[in-house]
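My questions all concern the structure below.
Removed from the display is one protein chain of the complex; every other protein chain stays in position.
Naming follows writing order (A, B and C), and every chain is counted from residue 1.
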Amino acid sequence: MAESAGEKKEYWRWQENCWIDESKDWRAAKIITAGIDVGSVSSQAVVCVDGELYGFNSMRTGNNSPDSATNALAGVLEKSGMKLEDITYVIGTGYGRVNVPFAHKAITEIACHARGANYMGGNTIRTILDMGGQDCKAIHCDEKGKVTNFLMNDKCAAGTGRGMEVIADLMQIPIAELGPRSFDVDEEPEAVSSTCVVFAKSEALGLLKSGYSKNKVIAAYCQAMAERVVSLIERIGVENDFFITGGIAKNPGVVKRIEKLLGTKAAETKYDSQIAGALGAALFGHTLMLKQGASKAAA
Amino acid sequence: MITAGIDMGSRTIKVVFLEELKVDGAPQLKWGIKGKHIMFPDELDPDLAAEKAFDDALKDAGISRDQISNVVATGAGRKQVKFATSDVTEVGAGARGAVFMCPTAKTVVDVGAEEGRGVKANAEGKVVDFAGNEKCAAGAGAFAESMSRALQLSLKDFGEASLRSDKSIPMNAQCTVFAESEVVSLIHSATPKEDIAKAVLDAVASRVCAMVRRVGIEDDVILIGGMVHNPGFVQSLKGALGVDKVHLPDMPEYISALGAAIIAAENKA
Amino acid sequence: MSGLFDQFKEWYEKRHDYAKAWKARTGGQVVATMCTYTPEELLIAANMLPVRVLGAHEPQNVTEPHIFGMFCPFCRDSLAQGLLGRYDYCDGVTLTQSCIQYRQTFNSWREHVPTVKWDYYLPMPNEVQSRFAKTQHYSEVKKFRTFMEGVVGKAISDTELKQATEVVNENRRLLRELFEYRKETNPRVTGVDALYASITAQFVDKAEHNKELKRVLAELPKQPQNRQEGIRFMTIGSENDDVSFMAMVESVGSTIVIDDQCSGTRYFWNEARVQDDPIATIADRYCERPACPTKDYPAHTRFDHVLMLAKDYNAKAAVFLQQKFCDPHEGDYPDLKRHLEANGIPTLFLEFDITNPLGPFRIRIEAFLETLGEEELF
Partner (left out) sequence: MAKYPTEQLKCWKKAKELREQYYINYAQAKDKGGIRWSGSAWALDAIPAGLGKDVYSLTGEPYGAAVALDKKFNKECQDAAESAGFARDLCAYMRTYWGSIHIDKYLFGGPFPKPDFNFQTQICCSHAKWYQHASMVEKTPDFYIDVSVGPYKDLDDDRLMYVTNQGLESIGWMEKVTGRKFDDELFIEAVKNEMRSTSLWAEICTLNKAKPAPLDEKTMYSLYVLATLSKSSKWCADFYEECRDEVKDRVARGIAAVPNERCRVMSDTQPPWGFLKIFRYLEEYGAVSIGSLYTFGLEGIWETKPDGSWGPRTTPMQQGIDITTREQAMKLYCDWNLSKPQWQHFYDPRLKTEMMKTIVKEWGVNGVMLHLNRGCEGLSIGIMENRLGLAASGIPVMTFEGNMGDEREFDLGRTQNRVDSFMETLALKREFAHA
């Protein structure tokens, strides 16, 4: 077919990332736990040693979730020289949480994100916004990182990460550049009126035709996405401190606009915001191990 | 006399030239296709892209610009074609081209990248009634395409794979973005690729069919647009519409450009 | 699990076969009904089988030309079943006025389902709290009686009406008795069981249904109480017969112990107060029943009714099963949610469509359960 002519660049593709904390020696640890977050778009593995983040790997979910889980963890294992047997407890989370072959338990990503955010942003975090590829969640939690209330987008995919991927593809700009570019405009445009992901293409083309620069179209989209997400989060109410997890947290074009609309700043973190779910899972594993140890000791 | 139709899509530009054929004693004009051309614009500047596509097409067909008596533009960017004498919507152009290719057609099913459409046309290829999908039930060719990517299959293999399946897995979501997650979960649950392919094509066909029902399904039915190349989709569409035969024109991607070229000739005649 | 509720399950799964067999056996007419405000007593008195139209929870592409997509999925699914010929055994179709969405189903049905021989729209008052409502509804039920007499070609006597009312009242009484078992700790009747029992009452011959209910009620005390109840849930919404959803919820650590839905308690909750005039008995009953949000004004009588149900059945949390685009329920939801939460009942909101994605729903249910328990994780 004619359409197959010409290599298509995948502008929407984000960076995969693997990291370990070289300063820590896992061999000296008492408890090693792992969390595996198998999402619809990306999969993460996090390893904690004695309840501290040790390493993580973030990659695209392949077309087989057990493999995705294995591959994600393999990244950390390889880098650290750890073996699966060294890990005492594994918790699966995310859409494919029940398909993690070596997991001892599955917990929803909602609970895990809150727990992860509590670690990454500190125990003053009360409101978490998780912006994933195809859904968006607003979560309230207490000082322990326990979920007290949550809301998810229903019925409409507007305001999810997928919309940004569509725009990246259409504008032929790598997804990581969208945020910075959205500020490189002579004046801040109004949000695009329709945030429908399916019709984003026709709307963006319309704007380009009417004389918008690419950056301005991106800005209008970032603004629309921010507005959409804020309307979700306002339904649950924003209580400080506020924290953003998920892929879009890395897009300052959306994050800064959300902060402006809410009139509050999102707590900063030195960690990769995409790992919150897997990190929370690993931390839950640590707590469970501690309690088991304690109950064994008591027995 | 040579006329041209140019179809300015969001990703491609198609050009068709049409030549008037002199047939002695024939009551009506006859036309022959003189050349066709497809281009993928690299730049987003539509003016330049249209110019370039048209020049390339002329070169390709060995025609000079002054031989062209009339140019009609169609497609999403039809207003951007500065050298066009007039323009026509893709609905009008598609129907005209479809009825040219299949004179008995009364129902034209047009499946584009984002939208499916049902058109009721008369014998002259004029639109009598049409319906396109509303927001939440949109998504057509592009959805099938991205799902074939998710399955790591070419669009062609994707269509063929679906023919090997006799399962019908319902897709729950109306919104295609959510439908994508469903496909992902099918993939995760290790559903065979052919069953997934069929589920996706059935879902697209069902949406399109819902639109066509608005204008009524009357024989003969013709399908236009890139999905003509997808035998799996054609099969799903037949099932959804409940018809035995769906006409599949040659050069389906060019039907709108062809329709525009015919309208250019008719306006001149 | 084998069991006690298999007959109800079979009726539910083979409801069209049941109705066809009933028709062949009795020679009576089958009537498609569309709202639980339908005065079934009248149809039963005319020797008819009222069958409430339910959806099939399958994707369909036949309603698009008739109903614009932003209307409630239950209404669209119900129309689809008619257009697909699944209710081709129904002689008539009737709708008693409630929400405007349902009227689209009814109107398109009576115009486009070719097997319909007669139709009747009963404009029941919406403001049932008005002191004129009962008089007005009395007049409407009387007109419906006259119309039905025309359909069957003979008078429907007061005695027949009284007998029909007694059968329906018995059905209501028995269902209440069955639902009493849900108050127990580790209840012997699950949400799925209860749904099968209450939904089938809406299309099975009442006398037959009563017989089966009595059999089940006699057996129940002998059943073991060995189910781990987990978290006790209440469900709130309009029509819901998504059994796979209910089963999923009850498989992840919870039991559904009560509902405020028209597929459940709202349908059978109150018996008719028998008066001398059988028409008054019937008309008043429908004005007095637990209200659908469409008919619940000026006072929100529902709010305290729902709370009372939650307390009586010891529900720890409530799940709203919102039919997407159902305005009456969407209009009540925020204030009802606040009312419940202010009274110690946490809530979860789920939006239902013709078909429901169980995976994403499961995540929400599990996450909700985690907020209600899972202390060992902290």
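As a working rule, a residue touches a chain if its C-beta (ideal position, glycine included) is under 8 Å from a C-beta of that chain, and two chains touch if they have at least 3 such contacts.
Since this is a predicted model, take the numbers as computed values, not measurements.
Student: Please provide the labels of all shown chains that the missing chain touches.
Tutor: A, B, C
Student: Would you mind spotting which of A:Gly51, A:Pro174 or A:Gly206 touches the chain that isn't drawn?
Tutor: The one listed residue touching the chain not shown is A:Gly206.
Student: Touching the absent chain in the whole complex: find that residue among C:Pro65, C:Gly92, C:Gly264 or C:Pro278.
Tutor: C:Pro65
Student: Which chain C residues touch the hidden chain?
Tutor: Listed in rising order, the touching residues are 64-68, 70-71, 97, 99-101, 103-104, 107-108, 111, 121, 123, 125-127, 130-133, 135-136, 139, 293-294, 297-298, 300, 324-325, 327-328, 330-335, 337.
Student: Which parts of chain B are in contact with the chain that was left out?
Tutor: Interface residues of chain B facing the absent chain: 76, 86, 88-89, 91-92, 126-132, 134-135, 214-215.
Student: Since one chain isn't shown, list which residues of chain A touch it in the complete complex.
Tutor: 156, 193-195, 199, 202-203, 206, 230-231, 234-235, 237
Keep this in mind: only the chains that are shown with their structure count from here on.
Student: Would you say A-B or B-C is joined by more C-beta pairs in contact?
Tutor: Between B-C and A-B, the larger count of C-beta pairs in contact belongs to A-B.
Student: Just curious, how far off is chain C from chain A if you go by their C-alpha centres, in Å?
Tutor: It comes to 41 Å between the two C-alpha centres.
Student: Could you tell me the distance, in whole angstrom, between the mean C-alpha positions of chain B and chain C?
Tutor: The answer is 46 Å.
Student: Hunt down the residues of chain B that sit against at least two other chains at once, touch-wise.
Tutor: Within chain B, residues 136, 178, 181, 185 contact more than one other chain.
Student: Residues of chain A that touch two or more other chains: which are they?
Tutor: Chain A, residues with two or more chain partners: 95, 135, 155.
Student: Applying the document's contact rule, which stretches of chain C touch chain B when the two form their complex?
Tutor: It comes out as residues 58-65, 68-70, 353, 355-357, 359-360.
Student: Could you please specify the touching residues of chain B with respect to chain A in the complex?
Tutor: Chain B reaches chain A through residues 10, 12, 38, 40, 44, 46, 76-77, 79-80, 113-114, 135-136, 138-139, 150-152, 154-156, 175-178, 180-181, 184-185, 187-190, 226, 229, 253.
Student: What does chain B use to touch chain C in their complex?
Tutor: 134, 136-137, 170-174, 178, 181-182, 185, 203, 206-207, 209-211, 213-214, 240
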